[in-house]
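Note that one protein chain of the assembly has been removed; the remaining protein chains are unaltered in position.
By written order: A, B, C, D and E. Residues from 1 in each chain.
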Amino acid sequence: MPFINVKMAVGRTLEQKRELAEVLTREMVRILDVKPEWVELVIDEYPRKNWATAGQIHADKYGPGCGSQGIEEK
Amino acid sequence: MPFINVKMAVGRTLEQKRELAEVLTREMVRILDVKPEWVELVIDEYPRKNWATAGQIHADKYGPGCGSQGIEEK
Amino acid sequence: MPFINVKMAVGRTLEQKRELAEVLTREMVRILDVKPEWVELVIDEYPRKNWATAGQIHADKYGPGCGSQGIEEK
Amino acid sequence: MPFINVKMAVGRTLEQKRELAEVLTREMVRILDVKPEWVELVIDEYPRKNWATAGQIHADKYGPGCGSQGIEEK
Amino acid sequence: MPFINVKMAVGRTLEQKRELAEVLTREMVRILDVKPEWVELVIDEYPRKNWATAGQIHADKYGPGCGSQGIEEK
Partner (left out) sequence: MPFINVKMAVGRTLEQKRELAEVLTREMVRILDVKPEWVELVIDEYPRKNWATAGQIHADKYGPGCGSQGIEEK
């Protein structure tokens, strides 16, 4: 505790996951005044056909991929 | 917000996912009086060996597959 | 199975929850070809200070309440 | 998308929640190359009798409260 | 890791939560061959108006309460 669950599009690199884990944990520790070893982070990755906004599947809305190049999150 | 998470057996078609996203969002908008673009839907798909009811794994209870033909949900 | 989890702002009426449960279940049954008794729905309700979009807490962005009157979801 | 769910002990201030939302979103945007408005964050708060580590309820292990003063997260 | 999330009707005693945490953790440790201190358990409690089966809110189906006396789980 605390426990962080990140849901995001599949396709990020291991390096991005490493940085997410490191940075989000560091900020949780700082803001909440907790010990680092209590912070757990789990990443759920989704293909774009399993995520929708405003009723439209992201695979239809943005095409394949993730992030800023023609992507649902950008 | 609102955020809908659907957990279901793996194996549905893209068309079924499209309809799920469209219909569930439309009904959320109508019932809760929210804007469509605020509604997000995420689908988690599970193999039957990762789901159990009454202590029995669905792979054992229903065999492979999903939906109505000899299936855990039917 | 399937299992539906709805996360939304606190403040909806019992009648809205009833309709959500009834309609979402009916549509899941129709689209996924499952038996009604397999569909479970759970609602998580959040105060606006526990939800943020684009880094801003909804309590700050929209004030108190839920739904269409000056609300985060509208 | 992305969607961040933070589970933590009940008792943090609105100011801490504001900072969590602001900082975690900013870092997600930077690391994942997404647009700020796609990032949603939801906080689940738990009393210590609803959380356990190593089979021991935190209410028993740490007493009441949250954070660094004799707390499960410190 | 592992992380156990139990969703159940509100109303159980602290003693029941203690036993849940102790027993579920012990069994996870035994079956998965993990260290006890890696096992975290979090309990989400729901009022019956926030849970539905087959499209019917449990508050309507079972009345108030939890467990075996005229209850949704019994």
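Just so it is clear, a contact is a pair of C-beta atoms (placed from the backbone, for glycine too) under 8 Å apart; a residue touches a chain by one contact, two chains touch by 3 or more.
All of these numbers come straight from a predicted model, not from anything done at the bench.
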(message) Could you tell me which displayed chains border the chain that was left out of the figure?
(response) A, B, C, E
(request) State which residues belonging to chain C touch the missing partner chain. (result) 1, 3, 40, 42
(message) Using the document's contact rule, name the residues of chain A that touch the chain not shown here.
(response) 14, 17-18, 21-26, 36-37, 39-45
(message) Suppose we count only contacts with the excluded chain; which residues of chain B make the list?
(response) 7, 44, 46, 49-57, 59-60
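By our rule, only the chains that are shown with their structure count from here on.
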(request) Return the chain whose centre of C-alpha atoms lies at maximal distance from the corresponding centre of chain D. (result) B
(request) Compute the distance, rounded to whole Å, between the mean C-alpha positions of chain C and chain E. (result) 21
(message) If a residue has to touch 2 or more other chains to count, which residues of chain B qualify?
(response) 1, 3, 23-24, 40, 42
(message) Please list each pair of chains that are touching.
(response) A-B, A-D, A-E, B-C, B-D, C-D, C-E, D-E
